[in-house]
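The structure appears below as structure tokens.
The complex appears here without one of its protein chains, the remainder shown in place.
Here the chain labels run A and B in written order, and each chain numbers its own residues starting at 1.
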Amino acid sequence: MPTFFEMKQVVTPGDLIAEGDHIAGENTYAEDNKVYALRIGIVEYENKKVNVVALRAFYIPRVEDIVIGTVVEVGFNGWTVDINAPYQALLRASDVLSRPFKPQQDELSQVLDTGDLIVAKIIAYDRAHDPQLTVGEPGLGKITRGQIAKVTPTKIPRVIGRKGSMVSMIKQETGCQIILGVNGIILITGKTPEDEELAIMAIHKIEEESHTSGLTARITQMLSEEKTKREEIKK
Amino acid sequence: MASVITRVKQKQIVQSIDKGKRLDGRGLTDYREIKVEQGIIERAEGSARVLLGKTEVMVGTKIEIGEPFPDTPNEGVLTVNTELVPLASSTFEPGPPDENSIEIARVVDRGIRESKAIDVEKLCIEPGKKVFVVFVDVYVLNHDGNLIDASALAAMAALLNTKMPNYEIEKGEVKTKQGYTQLPIRRRPITVTSAKINGKLVVDPWLEEEQIMDARLSIGIDDDDNICAMQKGGSGYFTPEQVLEALKIAREKAEEIRKKLEW
Partner (left out) sequence: MSQKSEKLIDKKGLRLDGRKSDELRSIKIEVGALSNADGSAYIELGKNKILAAVYGPKELHPKHLALPDRMFLRCRYHMAPFSVQERKSPAPSRREIELSKVIRESLEPSIFLEYYPRTGIDVFVEVLQADGSTRCASITAASLAIADAGIPMRDLVAACSAGKIDDTIVLDLMDTEDKMGTADVPVALMPNLNAITLLQMDGILTSEEFEKALNLTLEGCMKIYAMQKEALKAKYVSVKEVEE
């Protein structure tokens, strides 16, 4: 059955990728037995399934995703959180307070205020409702230290690397803790701000060169070169 | 301009069209009943009221003396405005003209202007200085679909009914005198709108058909069977074949209406 693009080729919306016996996978759509791309991206064939790994896309919430967000509004019974998605997310007060919520007594802004950063998990989301968050699991909650880096959400897998190899390497080389929000927001907590900035530098480089090969090696090299430079300056 | 239409009704309309008839019994290329009345507003220099099915549009024309545009010093000025009066539909809100009323005004204007319906050179009083300005104000009084065609008909009917005051120039001043002259009309363009529903074209869509249509194509045809305006509207599309089909239909219907109105 005919295909018109090879693996790893860049396609644009409306490009006819395959005809006949193919199934429309990620970022594609089918019409009349033809599979077309619906976003700019790189073609990937999984047997009969045609996927396009999007080069440009925004974050689309999914239940179970771990995300990092900013509180943008303190409401009556919860908070509105910006999770870098087309939809704002809701965190209910009852989720955060470990007891029933008492509107007269509980001052929500003292628990979480506008501008606070949180790591949360999406527990509900459908076409008719905005995503709902929880912070009631270990590792989730308000962020008190560290720096934030933002990348296009589609690049997160690249930052993680195969079996976590890339992110583990960065953690090792910079001594930082790194939490990756599926929504493209990354929290870096290091011993010093310089260590954190080093990690952020590495992350941005990964974003720019994400669809090239040999990246892990180049990042490792860049990090060791930078560390050496900094050692030199200190002397 | 949308209030919710039930899925059941939607289905009914589509199924009926598939079988070649519409819910009100019309064929796919039939217009609703057209009624034209002229000269109903005496204070206006010209006026007309058109009923296209239940859609009702009233047009009044006013003539004033003004300056010509710099690049057409010997020509009179035409200006068309449309008001989607709030009482015409629950979906019309009071306020300045919105994109829908502006679009109708500009499409109606194009048909009249490009077909050279009015002999604008005869509206010149003093070249480069004074000309007659024709104000065409379209007032939609009841919206039951196809405002463009109804407005275009009413505007043309009002222009045919319009009288300009006689004048003389005394010491460089324009003075009106007794009597009137009919506005010099050379052409009578007619606009025909077709809507695309489920791949088929239907002429003169009524309100509910407009709510479910993919898109509409309005085509202005003059007395010599030339095209003098065209406007696709709606968030759908037409294939080139459908465009040419709509054009064929427009030419037929324009001739039919012209005969019926004796224009």
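Keep in mind that, in the parts below, contacts are C-beta pairs under 8 Å (C-beta built on N, C-alpha and C of every residue); 3 or more make two chains touch, one makes a residue touch a chain.
Note that the coordinates shown come from a computational prediction; the quantities given were computed from them, not determined experimentally.
Participant: Please identify which residue in A:23, A:40, A:66 or A:179 touches the non-displayed chain.
Facilitator: The missing chain is touched by A:40.
Participant: Using the definition of touch stated at the top, determine which of A:46, A:113, A:208 or A:225 touches the missing chain.
Facilitator: Once the missing chain is taken into account, the touching residue is A:208.
Participant: From the list B:47, B:61, B:89 or B:115, pick the residue that touches the absent chain.
Facilitator: B:115
Participant: List every residue of subunit B that touches the chain not included in the displayed model.
Facilitator: These residues of subunit B touch the chain that is not shown: 71-72, 97, 99-100, 102-103, 105-106, 110, 114-115, 215, 217, 222, 225-240, 243-244, 247, 251.
Participant: Residue-wise, where is subunit A in contact with the chain that is not depicted?
Facilitator: Residues 10, 12-16, 27, 29, 36, 38-40, 54-58, 60, 86-88, 127-128, 208-209, 211-214, 218 of subunit A touch the chain absent from view.
Definition applied: only the chains that are shown with their structure count from here on.
Participant: Could you work out how far the Cα centre of subunit A sits from that of subunit B, in whole Å?
Facilitator: Roughly 54 Å, centre to centre.
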